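Note that this complex is displayed minus one protein chain, with the remaining chains in position.
Just so it is clear, A, B and C label the chains in written order, and each chain counts residues from 1 on its own.
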Amino acid sequence: MFIKKEANMKRKLIAMVVTGAVVASMAPTFTAHADTHTVAMICDSSISDGGWGMACYNAMMDAAEKCGWETMYSDSIAQSAYYDTIVSYCDLDVDMIYAPGNQYTDAVLQAAEEYPDIAFALLNGGADTPAKAENGNVSSLLPDAKQIGWIAGALAGLMSDTGTIAFIGGMELDTTLAKYDGYGEAAAYVAEENGKSITLLDPVYSGDFSASDKGLEFAKAMMDQDADVFFGDASAVDSGARQAIDEANEAAGEIKVYDIAQPADLLGQNDCVIGSQVTDNSVLIELSMKAVEDGSFGG
Amino acid sequence: MAVGTPQTEVLRMEHITKQFGSVYANRDINFDVRAGEVHTLLGENGAGKSTLMNVLFGLYQPTEGDIYVRGQKVKIESPSQAVKLGIGMVHQHFMLVEAMTVFENIILGDTRSKGIFIDQNARKKEITELSEKYGLDADLDQPITELAVGAQQRVEILKALYRGCDVLVLDEPTAALTDQEAEGLFEIMNKLKGEGKSVIFISHKMREVLRVSDRITILRAGQTVETVNIGEVSGEELANRMIGRELKPSQYIKADSSGETVAVLDHVSYHKNSKHNGLNDISLRVHRGEIVGIAGVDGNGQSQLAMLLTGNIAPEEGSMDLKESKVVRFDPNGFIQENVSHIPEDRNKAGLVGNMSVADNLVLKTTRDKRFSDGNGLHLKKKAIRNYALEMQEKYDIRCSSVDQESRNLSGGNQQKVILARELEASPDLLVAVHPTRGLDIGATRFIHDTVIMQRDLGCGVLLISADFDEILEVSDRILVMFEGRIMGEYSGKNPPIDEISHAMAGK
Amino acid sequence: MKRKGIGALVIVPLLSIIISFLIGCIVIAALGANPVDAMRYLLKGSFGNVRNLGTTFSRATPLIFTTLCACFAYRCGVFNLGGEGQFIIGAIIACYIATKAPFTGFPAILLCAVAGAAGGGLWAAIAGVLKVWRGQNEMIITIMLNYVATLLMGVVYTNWLRDGSVPQTVAVPDETQLPSFFGLRATVAFPVAVIAGIAIFYFLFYTSSGFQLRAVGLNMTAAKVNGFNVKRYLLMSFIVSGAIAGLGGALELLGTQLRLINGFAAGYGFDGVAMALIASLHPIAGIVVAIFFAALRVGSTTMQTATGVPTSVSDIIQALVIVFTVAGMAMVKLPEFKNRFARRARKEA
Partner (left out) sequence: MGSFIANLLLATVRMASPLIFLSLAELYSQRAGLVNIGIEGLAAIGSLTGFLVSLISGSPLLGVLAGALAGILVNMIFAYATITLCAEQIVYGMAINIFAPALAAFTYRVYFGSGSELVQVELMGTLKSMLGIKSDNFFVNLFLDQTPMVYLAFVLVILTAVYFTRTKAGLNYKAVGEYPKAAATIGINVIGIKYLSCVICGALAGIGGAYLTTCYSKTYVDGNVAGRGFIALAAVIFGRWSSGGVLVACLFFGFCDALQIRLQLVNNTLPYQFFQMIPYVATIVVLAIIGAKKAGPRASGQPYRKEER
């Protein structure tokens, strides 16, 4: 028995080594399209999530179209795989890595250090992030999360009849928290102006950006607590919430509960959507592309 | 189905050959059954009786040969076909679903009655009629687990009759029965004959074969020797033809139990009220250099007795001494350290690790031993183990392709020899042997008996548990009879009172 | 019989791999990409250059640990599907020590490793106790414990050890990070994993305890009757396999991930089980299989980025490898198959 197994093991080893060798020998020396510029996007949520991922992807596409760049992307990648993915793009000699989210900061900085010639555009990065990059090849594109929250909050303050409004988050990102705060402040302010009081329910988190069924259950539960305006920052999860809201409105026969969508324009997709917080990131990306082309990127 | 008049042939098997891989289990066997007769298949274990019946019953497909039922050539591809052809079989190991009741087991797979639902009343009525007609009493709503072996067998027969069989195969039916129960069975068989049904009776017990058979077909090494009518040949003659050589009855010299005691049970009880799996106030002692035989029908507490004496279970009442010291902790390892050896009831389940090699099984208990490892088991000496295994293979005549062969691929006899080697090489003070020769052919049985006797003469105390009365009589120096967890009596091994003992075995 | 035994255990997996890749190529071609290119990138990404080789090894390291975890448990007949949870618990503990302990450097690393292993062991012991004393099915318990561990980790990186803006923990201080292995991306965790594998191999096949443990796994009744302390071995197999996973988690944190984040160790447990089985529960073979799968994954990232073929293609290839290998292994064990083989063998002779 023992003898048998050992032999088996040895053979396996040999087999593997051989494969390895063959591989190494046949591996071609790879060079990416040198003439045109290329931008590669990484995203932890799906780029077809009807939310953040989608918005950021489309933003990249718009910008790339304007500047005549080629695009690549990987989506639905685990946080633990950020770095590997970025690096494998760098190995393909792309000109710019586009990372839409603060959560990519560490991976980006690490890669930026190893690939000084490649530009890294970090959406929602911290204001101090570029300074951290030794090669000065990281720029942080910052739409103001709090502002987004304010606008949504103002809308909510106006629309809410019950005086209770709700917020559903994906992960406890700072931008998410900022949106929540702005949302609450603005709503309270607007409400006061109109002589009514607003209570904002505590934020709930689905822990990811994909569990639409959780969004649905959250929304139902929150409507039980009289929430009648929803604002979400959880991509696919929000769609679940909108579904629940639509059902409720249907049951009531009139649209009494509203949802504020973001970051892309979802008006008309669900009856309950009274407005979309559209953040146009494409402009920001376009700027960085121009910068890359005339070599003024970073700094 | 039409009841055939005597002498009309209902079944014939021609030139049946069945191969398993390279092994021939049956080779060119011819065999026929007439209506209203009991036809015995006689042959020792491994002669191919069960295989032949499994072929007849559609469990195995014959490699060659044809089967005729009522003159029609048939191909039996599944048991359901066999059932349709009116063949019923009671397997040696009962085919009863323990999680179900008697009733459910009987109607299981029922194809005759219409409808999707179970019509309890109608079915029960049919069954009760049957059981009254053949005197097969059974409580339909009892779960199988609560039935004694004899009762389970009656359920099996009912099952077959309920499916309307006219040829009933009984595979070693008396192995687990008391003489009384056996008598009952024979009456049932007579009733069946009376109804024009035929019985194929499989056995190697000469006494009952001579008692119930009309015709006897002898099988040896997978081949037909001949078919004889009852009364044509004597018992010894049959036996010799079955084995293929002159069988001289063994004569072991019986020892007397005078040596110091190695094991003493003092009013021990375990699951007192369970008739079949309990011990009820048992007291016994085993001395050095004697073989104490525990006679009795299976399932009267023998298994528990064995487990207790090997430390696998602890008594609920009473106490036990091993050699001169009282046992405080009952765990197998402790007993092994005290030089207790054990030939377990089920050699595959409890005796061997089937997927390990013969060598590994030989050293199963002793890998920490200096001979086989350094540093108390920190490094196994593979070579030493192998050499030891080869030595044992020689000494105990273990037939295997190599000591690295997985032990589950060995024949029953050789598996038992592996266990014997392992247990006896520990030179035990107490050896507990449970059904050590069950299912073995005469050669292997003889070998095992000889070795055990030899061990006895070396001063080992042996407790032999066996349902095979002849075995008990042959080798025991002292005979205890167990019935429903109690000891019914003690008898000397020298010219024992056979009738008395068999009465005791029936609880009288 | 024996000759076939050896052959099958190697041929079947290799054959399965080849078939799986062929199917993969067909799919890729169906997607309009050039399968040959795709395969090139896949291979380049995994073995193409030293850096990628390093990446492959570093990806293999955690898989090796979970594979060994499964090997060990299953050798004792314990279906521990909780490798992932035990791995995570090990990482959580290591994370606390590395970031909170007053000292850094080697002593911290050592403490992390030991405590991580202990934590993983204890986590597995929950299931062990429930099996041994409550007769409860370990598969379900360990799976449930996986979810609990993952969520617990969530608490740690979103609250308790959160580092500022993003739900992730503070990074392990530089002094406490594992040194790189020959300047590769892989850290010394890799050789440690290999050594662990060898140690387990030795234990299982060259020590009395390992021998008895296997006996328990193969036939519990016989083991009990022959005087082995079955309960002890069962519990031990839970704890040790858990400890292996826990150690893996600790080292993965100190070596590669450096912080707890969403998606840490996702799926490692089940991967380990599958790989252990492909390696027919042999620790050393397990290491090889783990490296192979790691290569497949690292390569698939490059393949995806370069050709735009979805990564799920490589997931499918991996799944197919498992599907075919397991089926193949079973097939060669069938009596019919054996007989046919036996006859052929006889003809040859």
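As a working rule, contacts are C-beta pairs under 8 Å (C-beta built on N, C-alpha and C of every residue); 3 or more make two chains touch, one makes a residue touch a chain.
On a predicted model such as this, the values are computed, not experimentally measured, just so you know.
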Which chains here touch the chain that is missing from view? A, B, C
Of the listed residues C:C95, C:A125 or C:L145, which contacts the missing chain in the full complex? C:L145
Full-complex touch with the removed chain, picking from C:A101, C:V114, C:A171 or C:M329, is C:M329
Specify the residue from the set A:P130, A:G153, A:G184 or A:G240 that touches the hidden chain. A:G240
Which of B:F31, B:F57 or B:Y270 contacts the chain that the document leaves out: B:F57
Need a quick check: the contact residues on chain A for the chain that isn't drawn. 46-51, 54, 57-58, 61, 73, 75-76, 201-205, 207, 210-214, 216-218, 220-222, 224-225, 235-236, 239-240, 243, 250-251, 253, 264, 266, 269
Which positions on chain B touch the chain that was left off? 20, 25, 57, 59-61, 78-83, 89, 91, 95-100, 104, 107-111, 116-118, 159, 163
Touching residues of chain C against the unshown chain: what are they? 27, 31, 79, 126, 130, 134-137, 139-141, 143-145, 147-148, 151-152, 154-155, 158-159, 270-271, 273-274, 277, 310, 312-313, 315-316, 318-320, 322-323, 326-327, 329-331, 333-335
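Criterion: only the chains that are shown with their structure count from here on.
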Quick one: which chain's Cα centre is the longest way from chain A's? B
Chain closest to the middle [Cα centroid of all protein chains]: C
Higher C-beta contact count, A-C or B-C? A-C
Between chain A and chain B, what is the gap in Å from one C-alpha centre to the other? 72
Centroid spacing, where centroids are CA-atom means, of chain A and chain C in whole angstrom: 31
Indicate the residues of chain C shared as contacts by at least two other chains. 2, 205
Could you tell me which residues belong to chain B and also touch two or more other chains? 356, 360, 382, 404
Which residues of chain C touch chain A in their complex? 2, 5-6, 9-10, 13-14, 40-41, 43-49, 55, 59, 154, 158, 162, 164-168, 171, 205, 257, 259, 261-266, 279-280, 282, 284-285, 288-289, 291-292, 298, 301-302, 304-306, 308, 311
Show me the residue ranges of chain B that touch chain C in the complex, using the header's touch definition. 21-22, 310, 312, 331-333, 335-336, 342, 344, 349-356, 360, 364-365, 367-368, 373, 376-380, 382, 401-402, 404
Counting only contacts in the complex, chain A reaches chain C at residues 2, 4-5, 7-9, 11-13, 15-16, 20, 23-24, 26-28, 30, 40, 44, 72, 74, 78-81, 84-85, 87-89, 91-92, 102-103, 105-106, 126, 171-175, 205, 207-208
